[in-house]
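Okay, handing you the structure first.
Note that this is a trimmed complex: some chains were dropped, and none of the rest were shifted.
Per-chain numbering from 1; labels A, B and C assigned in written order.
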Amino acid sequence: MMQNSQQQAYDRGITIFSPDGRLYQVEYAREAVKRGTAAVGIRTPEGVVLAADGRLRSELQVAESVEKIHKADDHLGVATAGHAADARRLVDMARRRAQVEKLRYGEAVDTETLTKAITDNIQEFTQTGGARPFGCALLIAGVDDGGEPRLFETDPSGTPYEWKAVAVGGNQREAQDRLEEGYDDLQTVDDGLRLAFEALAATADGDLTPEGMSAATIDAETATFEALERSEIGAHLDEHGLLDEGSESDEE
Amino acid sequence: MMQNSQQQAYDRGITIFSPDGRLYQVEYAREAVKRGTAAVGIRTPEGVVLAADGRLRSELQVAESVEKIHKADDHLGVATAGHAADARRLVDMARRRAQVEKLRYGEAVDTETLTKAITDNIQEFTQTGGARPFGCALLIAGVDDGGEPRLFETDPSGTPYEWKAVAVGGNQREAQDRLEEGYDDLQTVDDGLRLAFEALAATADGDLTPEGMSAATIDAETATFEALERSEIGAHLDEHGLLDEGSESDEE
Amino acid sequence: MMQNSQQQAYDRGITIFSPDGRLYQVEYAREAVKRGTAAVGIRTPEGVVLAADGRLRSELQVAESVEKIHKADDHLGVATAGHAADARRLVDMARRRAQVEKLRYGEAVDTETLTKAITDNIQEFTQTGGARPFGCALLIAGVDDGGEPRLFETDPSGTPYEWKAVAVGGNQREAQDRLEEGYDDLQTVDDGLRLAFEALAATADGDLTPEGMSAATIDAETATFEALERSEIGAHLDEHGLLDEGSESDEE
């Protein structure tokens, strides 16, 4: 990024425009997303896949606690990248919103409606003073009424994007390249999981270990979110030759 | 733009006047509009045309999600340029306003009333502290009671402008020049669509691809907003020789 | 204007006094008025005249939309100069105020009362923090109960001035000089219109074109605001030899 004194004048205090029409605080929040580990989402005809890498601060950390994939409703999952505490706040908001909609309208919220409620909120933090933008990106995956799989990204500016397959977080470019190469042949959720792990492997220096990873699927037919057990993740990595030899697969 | 230390004194913090009576934050918000892709609106005797170009961040992005044209009511459409998240907030406001007016007065809001409600709100963000201006422009098109086609622009200062044909966003000058050359002969909505695509082509380096584009019409007789299918857009581009040869017209 | 570092210390943030007792933000707001096109108001025994020049950003702009003269009530008109979005906000306030007074007291608001309500509001924005002054001037013209024509100016400090004839906006000095030379002989509203157009012509480099112009009268007898058709304006300009030869008088 460019770093001169001219720029400094526009990136402090509240979020304001620079002379060339940029919002630096939003761009810096995007850098916060890149500082985290990667997360990917893939839409297949059979359902949506979410997968994410995480970093353990010590071997004594409970791997499950590095949760980067969250169930937001029976038919909705969210993967996160970037500033973890900010992401948790948005995931909470997603859950509450899903519940409220269900209570109010008697039916499950659809993926796009939920996404836009979240991005409305994110945008507000970039325009009204007294707060900083959210330093995280969410991948919101769901299966809507009628069995349609959907996959959205929310970025720190508050813009929603819809994707067939997308990566966010650290080394995003490498993962997205892998997704673009491999997406065409996808048919099954299992295909999606394999491609997701390959994309995450592209963001890591060596092979992957299952300890910090998490993955989930939302089946198109049942419209049900299901998180993979860590052993299942290990089996997938093993099957596709992505397992780091030195990893402790016998971890709790 | 001029860029000296004198200027810097007046473009930070809240929106205040410079010694020569300018509001720099508003002018920078206009730069944000120019950073986006172009959108055009054209008023014809038969109805109003909106068309906009968009950028896909990857071939895996769902093209429909780069929506730059939105239906605000049966008889009202909005095209946007500039900071996407800001634009969405204003589009939401337009929709809610249209609904409220209909409920309150039992009839559809007319295009000018709606436009001015939006620009009132935009202006407020340029005068009262604690927030930045909106970094986007809207083209608000409608067919009012009696079949009159109308076309308005809202700019970041909160000023409404009415147009026969107008372009906003990146390379606006090139597109507006094309509109001025071609406007006189317009009779039909189809004429309008052709001129709109030609104007957008003038803002792009080469030919256009239908993937990132969107277009809609509001027919004067039926007063009904209709978005064009991407295939229809492709057909138009093809017919008028504006299609980029390398484009993947068989996309999804 | 003087431009040294001494001055800079007092013209930022909220509106505060400089060591010599000036309010720079208010003075800069006056500069914003001068950046706009001119407007003039003339009081004659037969009624009040308002006229204003406007700039079209393109030949495709709908000339009527550059409205610089607004009806505030049956007997009240407002011409504006300066930052257009700010002016619209004050015009809205004038309209609402006129309605409220009529509802509350069962009779039309008189011109001076309305003017002072507006200037009270303008003053507040120059003293209380969290906002900038209004960057516009209004000419408020009316015929009060008993047929008395009145003409007021509001300036960015929130001071009301009453005039026989006055010009505001760009090249104000040239227009005011013309008004001072020509005011003595005025008897009819038509005399007023001619002088108004002459004053505006003094602010323009060459002759005038009717496209960006607007004018209105408030007759003393009927106490009724009437806007001139663009063709009437063209006829006036033609009659008085003020018409720019190159202008497209056949404009819609």
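What we mean here is this: a contact is a pair of C-beta atoms (placed from the backbone, for glycine too) under 8 Å apart; a residue touches a chain by one contact, two chains touch by 3 or more.
Being a predicted model, the structure only gives us computed values, none of them experimental.
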Identical copies making up the whole complex, of which 3 are given, total 7
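Methods note: only the chains that are shown with their structure count from here on.
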Overlaying chain A on chain B by their Cα positions calls for a rotation, in degrees to the nearest 5, of 50
Of all chains shown, the one whose Cα mean is least distant from the combined Cα mean is B
So, in whole Å, the Cα centroid of chain A is separated from that of chain C by 55
Two or more other chains are touched by the chain A residues none
Listed in rising order, chain C residues that touch chain B in their complex are 1, 3, 7-8, 11-13, 24-25, 28-35, 57-62, 64-66, 83-86, 88-89, 92, 125, 129-135
Counting only contacts in the complex, chain B reaches chain C at residues 6, 9-10, 13-23, 116, 119-120, 122-124, 126-130, 152, 157-166, 176, 179-180, 183
